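Only a part of the assembly is drawn; its chains keep their places, and the rest are absent.
The first chain written gets the first letter, and so on, giving A, B and C; residue counts start at 1 in each chain.
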Amino acid sequence: MAFLEFSNISKGYPGVQALANVSFTVEKGAVHGLMGENGAGKSTLIRVLSGDQAADAGNILVDGKEQKYASVRDAFHAGVIVIHQELQLVPELTVAENLWLGRFPAKGGVIHSKALIETVRSKLEEIGIDVDSSAKVASLSIGARQMVEIAKAVMLDARVIALDEPTSSLSSRESEILFSLIDRLKAQGTVILYVSHRLDEIFRLCDSLTVLRDGKLAAHHPQIAETTREQIISEMVGREISNVWGWRERPLGDVRLEVKGLSGPRLRHPISFSVRQGEILGFFGLIGAGRSDMARLLYGADARHQGQVTIDGVAVSPNNPKAAINAGMVLCPEDRKFDGIIQGRSIEENIAISSRRHFSPFGILSPRREAALADRFIAKLRVRTPSRKQDIINLSGGNQQKVILGRWLSEQGIKVLVIDEPTRGIDVGAKSEIYEILYELAAGGMAIVVISSELPEVMGISDRIMVMCQGRVAANVARQDFDERNILTAALPDKNAAGTL
Amino acid sequence: ADVKIGFIVKQPEEPWFQDEWKFADQAAKEKGFTVVKIGAEDGEKVQSAIDNLGAQGAQGFIICTPDVKLGPGIVAKAEANQLKLMTVDDRLVSADGKPLEDVPHMGISATKIGETVGQAIVDEIKKRGWDMKNVGAVRVSYDQLPTAVDRVEGAMSVLKSAGFPVENIYDAPQAKTDTEAALNAATTVLNKHADVKYWVAFGLNDEAVLGAVRASESVGIPAANVIGVGIGGAESAINEFKKPAPTGFFGTVIISPKRHGYETALNMYDWIANDKEPAKLTLTSGSLALRDDYEKVRKDLGIE
Amino acid sequence: MNSLKKILLGEQGLVVIFAAAFVIVSLFVPNFLTERNMLGLLQSVVTIGIVACTMMFCLASRDFDLSVGSIVAFSGMIAVMVSNATGSIPVGLLAALLCGAVVGFVNGIVIARFRINALITTLATMQIVRGLALIASDGRAVGINDPDFYQLALSRFLTVPTPIWIMLILFILFGFVLNRTVFGKNTLAIGGNPEASRLAGVNVVNMRVWIFALQGLVCGIAGILLASRITSGQPNAATGLELSVISACVLGGVSLAGGRAAMSGVIVGVLIMGIAENVMNLLNIQAFYQYVVRGLILLIAVLLDNLRSSAAGRRG
């Protein structure tokens, strides 16, 4: 029996038809996958389901009853819980307060603070999420925040849960925790709508699947077993992609980037490594392993305590991103929302912000060249948008990420590219384009540092992998020695004495 | 014990009050007492200023209040702090608007000053032989300040009784009490009545009238066709008189900060030290000062 | 040494710094630490203190209110005029509270429902309400007929004047509301991340309307007490109050970017402002120099607070 039904849902934004006549059903107790390219309309569908945005046309039925939500609250009372793609937490409040926001346990408006913290603590323990319930969310890493978001959904008695790319900031270990939670919910008969760009997960979790394309229903598979990866990809992108990674051997040159004894406020143990011309060095680790901290120190986004960073033998001055850029290093940050996108400004401006200095004589812009630059990357990275003048805030998450990548990939004269979770939220189709660009840049002599929590990705594209664990380098593995199990073991904090690798 | 007297004024930035304070200090130096000078722009500040004086052991204070209706509150506060009370410039009134006659006061009525202004304008119009029918009047107004209303009303009453046509008096409300605001308001009036040849201007103080005069210059009305009479006679006016060529700023009514500052302080001192109660009411008068005699007028009033 | 640093740089750092400054002032400024002066000092911050309670909520929810001064003046006028007209003080007080709340409510509706910029909206109501007060009174203060009205401000309980008690009660009340109630947490949540709060089911629009209405109501209380203290309703009262109150809040660590607020900080902010004025007058500092000193004190206070919080090493 169909428990959740979408019927002829349409939703348009100025210049974009985000959803057009989408209809499909999900059975009770099923995990239903929702896939599609960036900007295909997945998040929009989920926003409509959550009562956050009203559809222009169409109905949603839960358990045969038509749903009319005037607000998020209504959806919530109908037992529909949504975990949005962008983290929706209040940094100034504690974990417990965030989990209870909107429905604090209170008598006469007064909150039972003790009960609040205690219930959350025991619940988090029970579901295996390791975060302090009385910590301010501002003090958590992105990964930890994502776990808090997930806990939100699990803590409530929901009939329908929608998860919009919940694993994009999780590493494999945390993902496993999530998967077992989903299994448990499923057993209770909860309907789960699951959005992801990771095909492995989709096959691991989902019973059925819907593919969206340009806002339209591209395919509906009531039984996921009856389809294949290749079929889904071609339904999504409209073409075949044989080998996503596409790695090939490259000649390596002299050492380009040399890091000696780098340490900072949150990274106490000094880290040293070097990257050669043409080399792609992958960093793998679990949440909070310290990879992002390392990258930020390298680039001067945070103040270093100690250590030296040199590019082609020339020292890079600390605590100054601009100096780093001038010395030939750029960082594509992991947190697109806080460190990447510039709200209120167009795609074009977001792309050109750094590289425009190369074609702005005396500080005067060249609109023509900025437009050309933007158009090039919009096409190359398949950014779905009505115009390059579109405010970046109006793009889908994956498309925002593409624009930020475009900003850094369009840089000129760069010797070292540090790129933190480059394909977070990006569709399969665009992924291979991005990897191709990385290979091209590497072939041109650039030294590239890629940080990723997705093990297949790190293994797929790196020439070498450094594994980090609890702020230290736990292993340094060359491509010929890549082995999923060993790398994962090295990343785990509770492994026995180092030396297995 | 040492005598300590408070001197509270409503607008410490105004040169007038700077002068009052200066002269109070002069008296203090001569007699060997202390003057505590506090600016209090509104009723609430007045209350805390009095408390503050009480706390530091003053025996009495002189006040120019931000609003005369604060009277009963000031009297009560002074009593609560056991401070002797005298007012200067503006006289306190009770809830029903009657002056509080028990409180010694030295000042000049705002209406009177206004009348002096009006008289000066009327005299000069006659002297220049203008026909009042062809003269426009800019009334630079700031109605949220009661004193300002009284002054302007005073000037208007004289104009009217001298036969100045009421319909020729145009209101230029200034948004703030500075020259620029008056200038902008007056410019609009002058442009609206572009056909009027002769102009007179009056307002709250010198700054207001100066604004009107600047406006007349900026729209090209010759100085000889303008009679502006201000109130105050401090630097703003003096600067005007010092200009090489006469401007439309014809004169100003000077009131003496010396008497108001020096004498009140002295009276209060005598009251405290020698138990000699001051007169309940002392009225001073304003004197018209013109371009050629302002130095003399100031000297006569004991300023400088 | 290290634990000293911890205390100074901890959450309560501003309070500690303030306490130290207070001790120093008490030692070196004659007549400062007397019961009389303390009471006078507290009375002088009653208006700022009361209004700061709700301004804290307003700022914490990422809003802004410039109309408080006008509302205080207007509701004071109303209290006096209605009392005079009806001959009943309670009716006058009720009318004043109602007027305050209504103006605040209108602010809230325009800002939250019609989504108009808070700065512009409250700048507009600031002028409209001031204009109404001037029109109602023809620009002149209105005297109080019934002397009982003065008792509001003059009466004392345990030697402390009533207005101070009211301020203290409001401090406690709003401190409690901020930290221990759903209303307070929702306020902080809205300020910290309005979008997330909305998606979590907090009725952001209603919350904002309520906060503004409450702000208006509290301005009504402040207006009544002020009218009673100055024994008249004055259309020109409390001009510039908004900036003093906002400064007191910001000094006390309330973030203009929303999401951060603490009652203890705000109280300290209010006291810093009051003590600065008080001490300058006790020391007979000249009016023009007072400007400079006032500015410097503001700067030093935030600078100290800043050193503290940057040493504590928050990001963003």
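Quick note on the criterion: contacts are C-beta pairs under 8 Å (C-beta built on N, C-alpha and C of every residue); 3 or more make two chains touch, one makes a residue touch a chain.
The shown structure was predicted, so the numbers you read here are calculated from the model rather than taken from an experiment.
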Stoichiometry of the full complex in this file, given that only one copy per chain type appears: A x1, B x1, C x2
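As a convention for this text, only the chains that are shown with their structure count from here on.
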Distance-maximising chain from subunit B - centres being C-alpha averages: A
Centre-most chain [mean C-alpha coordinates]: C
Centroid spacing, where centroids are CA-atom means, of subunit B and subunit C in whole angstrom: 34
Subunit A and subunit B: spacing of chain centres that average the CA atoms, whole Å: 70
Distance from subunit C to subunit A - Cα centre to Cα centre, in angstrom: 44
Residue numbers of subunit A (touch at least two other chains): none
Multi-chain contact sites of subunit C, meaning residues that touch two or more partners: none
Interfacial residue positions of subunit C with respect to subunit A in the complex: 180-183, 185-186, 188-189, 191-193, 195-203, 259-260, 313-316
Subunit C-touching residues of subunit B, taken from the complex the two chains share: 12-13, 34, 36-39, 41-49, 51-52, 54-57, 66-73, 76, 93-97, 143-146, 149
Contact footprint of subunit B on subunit C as seen in their complex: 30-31, 34, 36-37, 39-41, 43-44, 47, 134, 139-145, 150, 154, 226, 229-232, 234-239, 277-278, 281-282, 284, 286-288, 290
